[in-house]
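The complex appears here minus one protein chain, its other protein chains still in place.
Moving on to chain A:
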Amino acid sequence: MGKGLYIHIPLCFKKCNYCNFVSYPISKVKFKITDYIKTLKKEMKEFENEKIDTVYIGGGTPSLLDPEEIENIVSGIKQNFKVSGLEEFTIEINPFDFNIENIRKMQKSGINRFSFGFQSFDNNKLEKLGRIHRRRDLENIKKYREEFNNFSLDLIFGLKNDIKLIESELRKLIEFNPQHISIYNLKVEKNTKIFKMLENNKIELDNEDAQSKTYSYINRLLKENGYNHYEISNYAKKGFESKHNLKYWRFKPYIGLGVSASGYYDNILYTNYSSYDKYKNNGYKSIQKEIKKVQKRYFRIMMGLRLKEGVILNKEEYSIIRKFFDKNNLDKYFIFRNKRISIKEKYFFISNSLIGRILDELF
């Protein structure tokens, strides 16, 4: 099986209020995008001739790039990697710079999966989130929906009254009939605008119980509409589960390129520099760590438990966990099937606590 390839484009038109991913507003970036692409291609050489079967161009906002620039990246990929078995090629699109002509060109380059950062259908909420697109941008995209074979969209929930809003959000979402959906629970990170807004009472969040109810509602409605809730935040029509992201969750090797990207390659876990200068001049990587057998198990279990399919335990792990569960009455949160353990969907929303208990017991 081939590896996954992630490419990070650290540009955005404007920083969203909640976002702490590494990306710079275009008005402030000091480097030229052509230079960035050049460096990306150089970095590809580090992994030359690897077999790749999924590609994900994310960010940031890759849709800010011209079709030519994207083509330039794609040809770099084709030159440096073995891509004959390529199955899934995703790019993230910000609805604000949706342009059907560009999309068609990308499709010609081989991109076959498009992930849209919708976040919400409600203008008021989009405003609070600091998004630059609006409802009408989304309506415009709907016109071209038939041109996509694998259409994915992202939503966010957690703001005050999202519990009331969610029904109409989901109704509008269903109208798009996407093959794949990611719905993220808003995470308030330090050093984001939304953190300050909360501090200054400019916005509010729904409380824990309301958010949990919202989440259950989403799960129920999407199931009714034929979606498989295959990961805590991800839903897909049968066969459209993200092959690339599954590599992260199953902890299979993937290569990450570009500033701040991470990869897991040859038993090395690495993360690139976040500063472009350092990334370009100091050999890309800021952290590299060899992953020993035990750690590999740690990550496998940590990530695997996010999936509905769960993770397979080895004999020793199984017997430790069996005893631990008996002693602490934890059976009600989990499903044991043969050697496989998974968290019940009902308890996905407290998965960190549950995963934490398992990891603490095992490692």
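As a working rule, a contact is a pair of C-beta atoms (placed from the backbone, for glycine too) under 8 Å apart; a residue touches a chain by one contact, two chains touch by 3 or more; residues count from 1.
In the analysis below, contacts and distances are computed from a predicted model.
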Name per UniProt, for the chain absent here [options: "Aminotransferase", "ABC transporter", "Elongation factor 4" or "Protein SCO1/2"]: "Elongation factor 4"
Hidden partner chain, touching residue among A:Ile33, A:Ile203 or A:Leu359: A:Leu359
Contact residue for the chain not shown (choose from A:Asn161, A:Ser233 or A:Ser275): A:Ser233
Listed residues A:Phe176, A:Tyr230 or A:Tyr248, member touching the removed chain: A:Tyr248
For chain A, residues in touch with the removed chain: 4, 6, 8, 58, 154, 182, 184-185, 187, 208-209, 211-212, 215, 232-233, 248, 251, 254, 256, 261-264, 269, 271, 287, 289, 298-299, 302-303, 328, 333, 349-356, 359-360
